[in-house]
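Heads up, one of the protein chains got dropped from this complex, but the rest are sitting where they should.
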Amino acid sequence: MHKFKETVFRKIVTELLDNDPFSMNMGIKIIDANEGYCKCSLKVKSDMLNGFGITHGGVIFSLADTTLAFTAATFGNKALVLEHSISFLRKSNAGSIITAEGTCLHIGKKTGTIRVDTYDSNQVLIATSKGTIFKTGQIN
Amino acid sequence: MHKFKETVFRKIVTELLDNDPFSMNMGIKIIDANEGYCKCSLKVKSDMLNGFGITHGGVIFSLADTTLAFTAATFGNKALVLEHSISFLRKSNAGSIITAEGTCLHIGKKTGTIRVDTYDSNQVLIATSKGTIFKTGQIN
Amino acid sequence: MHKFKETVFRKIVTELLDNDPFSMNMGIKIIDANEGYCKCSLKVKSDMLNGFGITHGGVIFSLADTTLAFTAATFGNKALVLEHSISFLRKSNAGSIITAEGTCLHIGKKTGTIRVDTYDSNQVLIATSKGTIFKTGQIN
Partner (left out) sequence: MHKFKETVFRKIVTELLDNDPFSMNMGIKIIDANEGYCKCSLKVKSDMLNGFGITHGGVIFSLADTTLAFTAATFGNKALVLEHSISFLRKSNAGSIITAEGTCLHIGKKTGTIRVDTYDSNQVLIATSKGTIFKTGQIN
């Protein structure tokens, strides 16, 4: 549905990523972007696991949170995440490449609601997120 | 209210932390623990910021998520976080030592609800979390 | 995708509804049901509005919450909602027939995660929910 395009949307989120030290540090990569849409991925390293030997919730959330903010930013304004609720559905492991897909459900003048679904290497849904963003005055 | 004690509770969460690679990697430290209570901190480094130059939501969430799971684990069983909702209230910066305080609101036979409030170096509330945990069969 | 069927699933949720005084009182109706799926509707009456003259959040949540629990109950066990997070996206008015569609994202031995999307009479998304349920020992 959303094909790879070297569009303005992809340019926006690539610049956001380049200026986001923690996302870079986590190895987050842009896969695709469109208006109200963003897809990012991350390779789970062995130091990203928790005490159960599975991906730490903070890693999945970090990918989802960056994706959530970037999805909102495709509308033009840099977006702050006001709140983000995540449900963890299935485990993933070291070596997995997990992918978060953000879709805008509603964008208003000042706020918006974004859904992010996160998948493992086999396209199995491992987490689902819902968040509220605030559009800052900073234009991308 | 919760004084530092070298109790069984503190021993439980210290062992959990020692076996949690991502939490160790993030520099999370145990401050205190009691039954249904856990307090952890983290020093925000420059590679933990986002594009606004403030602490990335994933960093705050990671601290809160570890604290949430550890708070639940003080009851004896290792706990999995089923869902975790976080609201970001105020920004924090590189160099801040942020502290998450988890309190159990309800613990049942299989599940529980935990609140986590996260503060900056000045004890200002920067985020609040609410999560549902599942008690695994693994005893600490 | 989910056609109307007088199946066991529809029988389960119809019986649940008949024994649920508040849902009956709100005028909730079953539209469809399947394994891991349930669709319910409600006609917004003038005494269901809030101070803005639009449908009160509690009305939309009530429909979504019943739908959430019923979606989980299609797997056989009566389900308790542990937590339910709802985002309100667009307003609806008196006279609207709003419809909530529940889909199971994950069902485990004891708990599950359900998504509910709620639409107005024109199939416009007005709210989205995400919740965690607990499977009780009571079989439908």
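Going by the order they are written in, the chains are A, B and C; count residues from 1 in each one.
Here, a contact is a pair of C-beta atoms (placed from the backbone, for glycine too) under 8 Å apart; a residue touches a chain by one contact, two chains touch by 3 or more.
Treat the numbers as computed from the prediction; the structure is a model and nothing was measured.
Residue B:Arg115 is the one among B:Lys29, B:Lys43 or B:Arg115 that touches the chain not shown. Contact with the omitted chain, checked across A:Asn34, A:Asn50, A:Thr66 or A:Ser85, is made by A:Ser85.
Within the set C:Glu83, C:Glu101 or C:Asp117, the residue that contacts the chain not displayed is C:Glu83.
Screening C:Ile30, C:Met48, C:Cys104 or C:Ile126 against the full complex identifies C:Met48 as the residue touching the chain left out. Within chain C, the residues in touch with the undisplayed chain are 16, 19-23, 25-26, 46-52, 56-59, 61-63, 65-66, 69, 78, 80-88.
Panel shows chain B; residues 85, 87, 89-90, 105-106, 113, 115, 125, 128, 130, 132 of it touch the chain omitted from the view. The chain not displayed touches chain A at residues 82-83, 85, 110-111, 113, 130, 132, 134.
One rule holds for everything that comes next: only the chains that are shown with their structure count from here on.
Shared residue numbers account for over half of those found at the interface formed by chain B and chain C, and the copies are therefore classed as meeting with the same residues. The most central chain, judged by C-alpha centres against the centre of all protein C-alpha atoms, is A. Centres computed as Cα averages put chain A at a distance of 28 Å from chain C.
Our note on geometry: chain A versus chain B, Cα centroid distance of 22 Å, whole angstroms. Chain B and chain C, compared by their mean Cα positions, are separated by 33 Å. In chain B, the positions touching at least two other chains are 82-83, 85.
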